[in-house]
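Here is the structure we will look at.
Here we show just some of the chains, and they stay where they sit in the whole.
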């Protein structure tokens, strides 16, 4: 049995590596390399696998997941510049893939090990990534 | 190969246990414990795994799945009070998790064993559960 | 210039008139007349017409509208039974049309008269009503 809670955060970012030339950054990251940043409405799906608790009928109270997403993800990343405001991306390019890894790690440490965790992140309505840990 | 048919039903429900005190029900189930019920538009996704029939190009005719959802799920639960009108929940708290188990069991018995079945149920646009049997 | 804030509330309701026979209620309201109630995820759009304030670039701060919807609508109707829990519907059938009138009146009294107000309410993804006052 899997349960999911969805949430949103709006952030600015830029894809580039300081150890690459401007030309290489432009070739690899194209318009996502705009030095003045651009931004997205990110939609996050947090999927949790576990057994139904026969007492409550819940795998996990989704209100708890909602609050966890708020404290761990939204308060960190919502209305932020991922490159400048968020130390999680000091040495990590804030691609959708890497954002999903960071979200996974932040939530994994707060979640009982009896649960499995999958992160699905929508960067736009056409670009989606999904990560379940290594 | 997996195929899916989506459908909707609108129902009232209340989360509580008769063997718990009002205080405990309120602590565990919060506003979902309103004694006068509240309700949702449920969206059901029925996913069926199987092989393509080379004669028809179908895994299963989705018209059959549509009719099955109508007779087994919609006619049982649409415009009903899950707690009061539906004996399936006489001894089962109608959480999204338990509703998906009930839907799974109702459809599983009607479906050829050559197919695998997964139920995905949206209680709101932010709360989703998924069940594939034990 | 018009601006809109969207919100949701989940409620149970029943369509019927106490001064009608069971037969007439069934004829007119069909399955919406289930005596044990059913329910919906309502989506509310609050549209406000006005001029852009040249100082702020806002017609109205949508954060204010969000808070107003929370205090006036969500706290009243979310996870409630509109017939039993909400005195607004003591003498009013909770059709989508009447719910939108009630929402309009609740917000109209809280909103500066320089603004025009329109309520759009989705009862299901296929049934929508819109009300702008008389």
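Per-chain numbering from 1; labels A, B and C assigned in written order.
The definition used in the following text is that a contact is a pair of C-beta atoms (placed from the backbone, for glycine too) under 8 Å apart; a residue touches a chain by one contact, two chains touch by 3 or more.
Please read these numbers as outputs of a predicted model, since none were measured by experiment.
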| item | value |
| --- | --- |
| Oligomeric copy total, full assembly; chains in place: 3 | 6 |
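To be clear about the criterion, only the chains that are shown with their structure count from here on.
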| item | value |
| --- | --- |
| Most extensive contact between chains (C-beta pair count) | B-C |
| Chain at the geometric heart of the assembly (C-alpha centres) | B |
| Whole-Å gap separating chain B and chain C, where each centre is the average of the chain's CA atoms | 27 |
| Distance from chain C to chain A - Cα centre to Cα centre, in angstrom | 34 |
| Per-residue multi-chain contacts in chain A, two or more chains | none |
| Interface residues, chain A side, partner chain B - complex | 1-7, 45, 47, 52, 55-59, 61-63, 66 |
| Chain B contact footprint on chain C (complex, rising order) | 8, 10-13, 31-32, 34, 36-41, 78-81, 84-85, 124-125 |
| Chain A-touching residues of chain B, taken from the complex the two chains share | 15, 17, 28-30, 92-98, 100-101, 125-131 |
